[in-house]
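For this depiction, one protein chain was excluded, whereas all remaining protein chains were kept in their positions.
What follows is chain A.
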Amino acid sequence: MRATARLVARADRHGRTTLAELRGESPLLLRQVPGPDGGVTVYVVGGAAGPLAGDDLRLDVEVGPGAVVRVHTVAASIALPGRPGAVSRMLVRATVEAEAVLHWLPEQLVAAAGCAHVADAQVEVAEGGTLHWRDELICGRHGEQPGHAEINTWVDLAGRPLLRQSLTVGPEAPGWAGPAVLGGAPATGSLLVVDPTLPPATPLVRGTLARLPLAGGPATLWTATAPDAHTLRSYLEPDDPADSLAAATGGRSAG
């Protein structure tokens, strides 16, 4: 199944965000819900279960100067096998202009047994833009080994490379479950925070959660592995990283 969707947000002269364009097609439907602070919140409503191998899904997001957009999904995506040899693809391209804010906070991606899934994200953030970008991968449904899943993330800030990351799990990725990559953890993810208003962060590690200030600008990557989906989410809540640290240290305060 092929589907494309597109979201274009602009700020009006009162600073309220409006959607200049919002269109999608099954299984990539977009629904606007009222959001806080003059911003807009959009949910990606998946059709049937999936993506299935063979699906080719593409979403473009444009956040114009001063606009504020939050994107969520209504449920976890479960990458499933399709016809033999086929790959499911999801490409998200996003641009975030100056003074604009994009929160990309979808539900988790579950790589089911036998799946072949490639998720690509290409994000361009202008100087002065704010981005919260979360990726979470669950390797297999309960008690199963995942198929092939690849999550590729390219983020540029002010026209320069900020983050390039490819995480591959499954039978074609040697050592993915081993002590160099995930160490047997079935859940892994990251939260990228680009925010020019935040003071520079210092690196910090608590258990299997790390806070990593990036080289290419006012940006921090939180990266984690976890024993389950719920624990992973508790590490990667964007609005309260202090809580994340407390979760990773088993409730103790994080110095």
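Methods note: a contact is a pair of C-beta atoms (placed from the backbone, for glycine too) under 8 Å apart; a residue touches a chain by one contact, two chains touch by 3 or more; residues count from 1.
Everything below uses one rule, namely that contacts and distances are computed from a predicted model.
For the omitted chain of this complex, the UniProt record lists the protein as "Urease accessory protein UreF", which is one of "Ion-translocating oxidoreductase complex subunit E", "Urease accessory protein UreF", "Fumarate reductase/succinate dehydrogenase flavoprotein subunit" or "Glutathione ABC transporter permease GsiC". Checked against the full complex, the one of A:Thr17, A:Ser77, A:Gln108 or A:Thr208 touching the unshown chain is A:Thr208. By the touch definition given at the top, chain A reaches the unshown chain through residues 152, 154-155, 160-168, 173-183, 188, 190, 203-205, 208-210, 212-216, 221, 223-225.
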